[in-house]
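Removed from the display is one protein chain of the complex; every other protein chain stays in position.
Now for chain A:
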Amino acid sequence: MAESILSLDSKDKKNMPLEYTTEEGDLRIVGFWIFLAAELVLFGTLFASYLVMQSHTAGGPTARDLFKINPVMAETIILLVSSFTCGLGTLELRRHNTKGLIAWLVVTVILGFAFIGLEANEFYSYAVHEGAPISRSAFLSGFFILLGTHGAHVSLGIVWVTSIIIQLAQRGITAVTARKAFMVGLYWHFLDVVWIFIFTAVYLTGLVI
């Protein structure tokens, strides 16, 4: 056995999930958690900016004028379900069932596409039909950028999950692919959590206030 670049001696990792069994996998997962902490600050800053801007509608449409509950509920349910299917995928990962994992990830990607489609449609109708593009008011700038950043993350997530599906199909579940599948799952759940905040801080308060 070769010595690894890591200085830590291999601990007894027999009882650990597969993705933690190599030292590199372990490092990367820790690194990814820290990355998510940074992402949290990023979204936190965007939320703060949005909340400052929320009332700055400059005589243009307000949240109440624009938001409609039905499409928003659809987006929310789709994203929550996709998080659930992604979790089912991780369950299959623990059972070392490559086919099951791939199947759930495919479902997740499809739901991700549906979410992005609905969101794009919502943006389009605001910007084009309702006379509320990003340049109309500070409130709309805050809205489009907060949601757009989340949407861009989901889109990147779709590309990432797809690339991992291909790798799983090529190689099956190994310590490396298990780690990747696990990490993309964390990312997906994280985006779901951010959405819950968007749902409350943007849509619910917007519809009520």
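Going forward, a residue touches a chain if its C-beta (ideal position, glycine included) is under 8 Å from a C-beta of that chain, and two chains touch if they have at least 3 such contacts; residues count from 1.
The definition used in the following text is that contacts and distances are computed from a predicted model.
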{"item": "Which of \"Quinol oxidase subunit 1\", \"Cytochrome c\", \"sulfate adenylyltransferase\" or \"Ring-1,2-phenylacetyl-CoA epoxidase subunit PaaA\" matches, in UniProt, the chain that is not displayed", "value": "\"Quinol oxidase subunit 1\""}
{"item": "Residue of A:91, A:159 or A:209 in touch with the missing chain, whole complex considered", "value": "A:159"}
{"item": "Hidden-chain contact residue, picked from the options A:80, A:107 or A:145", "value": "A:145"}
{"item": "Residue touching the undisplayed chain, where the options are A:57, A:83 or A:108", "value": "A:57"}
{"item": "Option from A:16, A:37, A:77 or A:209 whose C-beta touches the chain left out", "value": "A:37"}
{"item": "Touch list for chain A against the chain that is not drawn", "value": "2-9, 26-28, 30-31, 34-35, 37-39, 41-42, 45-46, 49, 52-53, 56-58, 60, 134-139, 141-142, 144-145, 156, 159-160, 163-164, 167, 171, 176, 180"}
